[in-house]
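Note that one protein chain of the assembly has been removed; the remaining protein chains are unaltered in position.
Entry: chain A
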């Protein structure tokens, strides 16, 4: 089953894993990735995630469907938070299930790599001194996404 959500609210990782686990018969493994706002010595306070309502859901649903087909996944959950999130806060949840581990692990990698550069989200950093800076796209992320072409 595909489950795609774009929301400000925190997600419940345990509940999401239970949902993936109980989704169907024949599941032998579940793989998850959770991304969070990185803490550091640079005084980052929060990130604000902007997105393109409508296109975001469309792109994430297409990505999930592609992953299911390409890696023979049984279930796939993509949850991406938007709005202002403080350091340490979860941002994104990617969860996949499959009969054997290789497909679930590869599917999760594919989804997070493609989602970072292909779904219309933009991060704006806010620092303790009040500075606000839009995050620049990283070449490494483009390369990671292109590695699945």
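What we mean here is this: a residue touches a chain if its C-beta (ideal position, glycine included) is under 8 Å from a C-beta of that chain, and two chains touch if they have at least 3 such contacts; residues count from 1.
FYI, contacts and distances are computed from a predicted model.
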Quick one: find the hidden chain's UniProt protein name among "NADH-quinone oxidoreductase subunit E", "Inner-membrane translocator", "Phenylacetate-CoA oxygenase subunit PaaI" or "Molybdopterin synthase sulfur carrier subunit". "Molybdopterin synthase sulfur carrier subunit"
Touch criterion as defined above, residue of A:27, A:44 or A:92 at the omitted chain: A:92
Absent-chain contact - pick from A:4, A:27, A:44 or A:112: A:112
In the full complex, chain A touches the hidden chain through residues 35, 49-52, 54-55, 58-59, 80, 91-92, 112, 115-124, 134-137, 141-142
